[in-house]
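The complex appears here minus one protein chain, its other protein chains still in place.
Order of writing sets the labels: A, B and C. Residues in every chain begin at 1.
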């Protein structure tokens, strides 16, 4: 089974590949993977040794180099573990192709360095990406692969009527309307047009516009997104129901996120940050039934690296109008929390396709900040959707 | 409808009566009461103006005096609200009778001051309590009342074979086995023997021993307990499932509670504290499926009064064996959080009896730290039990 | 002795007057006042009964009304205390005159409601303010009064060469250069030109421009500012030296402030917020000797009222390059923390004048976020400046 990663050398992608190979070689326990728990006993999921990795990347460098940087800077990939996986990483690296930077925005262009700025026609660029994917499938004699978008958060794409249909998307490419695409749209197009599964793990709004969703449905491929739920928002969606259960009125919910790393540097750019905040701030109203005063801040703190620290303050009112408060601090490591989710979803997207499911996968809602087509934001309710699916999927 | 409170002048009891009367007079919104939300629309619950209050108390003083002390010391009962309710409180006060101190333990004896130390025969004491309850029902021509135990946490009662059956309980009383009862057992016996509903809101283990439960079933009265879930444990039961959903291994969950007030003073006594800690520490294993290293501390901090502040630290392990942490601080006010739960359960216990239900009320599990007969400790699962019940009770 | 407050009906001013009168009447202990501790035993400070209050205000309303609003909304002025002080507040109210709104900025104009927008010539406006002050002194046969600026934070004033000298200030007034003044400049001018002491408790940069400072020196009056140090910055200036003492390198110091109230509403306006952040963010470099990555956020959270909650996160590096962290949460009440400082400084400014001191009062540095003319930002070093002064001031 193939796994094709857009953003193949990023911190998360690196952790995903290192982790999958370490699992394949029995070097680590599958902590953090829900598909490795008894809930999925009897569900015919693909095993780790069978996964073949490839992907697109816009920055220079190698997977091995990226893994070493992480081991040295963050320590989240143990140096001893890495030592035994160098050949595996080199093999995956051989499958990485140059990604696209079309209308990627200033922050991502800067990140990609010298490669930025080239101007190509959209249709040609789409064909180039499709070509890589086709060759990957052919080379490894794969029937199918799961494409995962782990590329940097893009500035919001302003949608036009053309984004509403699969035909409109083709028009955008044919008419070379550069300002109506982002890299994530081209990546998702490549996956959809070839009928491959797609997991959209970032908040970029361009990937799963209605026209792209239509294309996935037409080609019979499942997809899901968007924005993996790994930290502050995860806690929020677990905790907010408590206030509903007790009829405690939330007066204010303030959330402050800090992170370093490439992710943080990208989000320090105002236009990219807007994309992110949009996906984080909508769930309270959904869960509570009203919109309290709320704030979601994201600040770039270089020294933190991949350690995402968040502090939330919740002000609420109870009986006799009395006001009380709660705070929480989350000290997480982003890639460590996200990587097992990616692997879980790779397995589940593969399963869905084998089960003949196409279009959105609502049972994956618990993994996302903005689950496509699923209004439910209560983590517990989302969890039960997954539990039901797992039960049904048992032979 | 009657409401009979054991511990009728305590901070929580006072807040319950003040709140019920303020609701009856339309002076406050029912914030904090789940029975006042659309979930219970169409469910035939008793209205607040119809509730008549009475109870047992071992300390001197009045409800009005207790309310004023709270207004002055904690500010949780607004002075302006209190002004209009003095007559109502005096009326409830007229229904308060002297409670029992039989084998109450040193801390409660001390609290009750001069009244402690009297030695009476158990059977006579039980009859005295029953008499108060019967007279209350007769005086107000009530068919039924809900008894609520809000008295101080007692030292653990060591159980004997006699506690296992209703007959054994009668034997204990007849043979005057003082060391085999606590006040809460006598209170629960009074309620059960007269076929009245019973809500056991404190952690004392003596109230709902099997023999007493049998008696409730025999007399056709519903009951539920034990230990209202209002603060740190509430958050714990809302948050712990998250770690299960993500297959994150909890390595340690340390909880530190601080409180002042009479409750805090009682819990500063080691034997009473043990009773409390026992009910707080069991839920993690139930939710997670394994018992992580854990600790529950309770410290008496007089200056905090009724402001219960708790800090929890959760250490957990994720993908690649990486360790992360989360902290939360809860700044709650105990009586404010508990009083609406008491009123909710008074309404629901009354409803249950009218619906002909006897014995434990599992649908009230979400209100308790140790729900009798309900192994489920996941707040969200418990919530759905209540939702199901509310749906069934409509029309 | 006279105390003239600019912003006389604000939350802080109200707390100051209520507190001073409660102290005068022996109704409260002087908790929070450093001048009431043994450090100042033997220093000839004015007593509270001798203080007469007056001031300028731009909003409608009364001191009594403001005090009642605080008692009701925040509870920081106890209703029982207030009951006995109504006549005193009415007396102070009789000494309050209409303040100025010249170039106050949008947020303050909005706050002042209908009164905003009038256009007067600067010289006339200055004379009007001076007239109020002179009449106050005459009416109460006061030799001297201490003027305190507690008015809302203004947008930054862009300084011109005219701000550099007392003569330049006169030019601004004569040439009616409206865009070169703010209300706080006119207030400070009124105080300086009449040779009255001045305490500048807010961050507005217009009040103590060099020309105004020159005027104070010329007229022999002492002054000090700016921006009272009451919460997060106070903790910061107490804690930052620790990192210096241990040669721990601060990598990042992130501070998040939340507040409601009028203050919060004003600071929600971007131009006013800039003024505030500027005074909060400069001290780390001064204390540590280098400027770490830092951030100071201020967010408006209406439900908090006067409860200022702040969370700071400090990331630091120690031996072997190991990184560690510290967090603190400050749950303060702004007016409660600031009011005793104002009263301390009123007494100390009065003392300074009687001792014949003119110009900046460096010994008051510990009370300010940006102490005029004092580079020292270490709270402990600042404290020792006050201790030295107190020693010298003893008879």
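Here is the rule we use: a residue touches a chain if its C-beta (ideal position, glycine included) is under 8 Å from a C-beta of that chain, and two chains touch if they have at least 3 such contacts.
This is a predicted model, so every value here is computed, not measured.
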For this session: Would you list the chains present here that the left-out chain is in contact with?
Result: A, B, C
Exercise. So which of C:63, C:215, C:298 or C:337 would be touching the chain we can't see?
Worked result: C:337
Exercise. Touching the missing chain, which residues of chain B?
Worked result: 251-252, 254, 256, 258, 293, 295, 297, 299, 301-304, 309, 311, 313, 315, 317, 323, 325, 327, 329
For this session: Quickly run down the residues of chain C that touch the omitted chain.
Result: 15, 18-19, 22, 28-34, 36-37, 76-78, 81, 234-235, 238-239, 241-242, 245-249, 317-322, 324-333, 336-337, 339-341, 366, 378-381, 383
Seminar exercise, completed: Hidden partner sits against chain A at residues 72, 75, 79-80, 329, 331
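Quick note on the criterion: only the chains that are shown with their structure count from here on.
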Exercise. Distance from the CA centroid of chain A to that of chain B, rounded to the nearest Å?
Worked result: 45
For this session: Give, as an integer number of Å, the spacing between the C-alpha centres of chain C and chain A.
Result: 49
Exercise. Where in chain C do residues touch two or more other chains at once?
Worked result: 329, 331
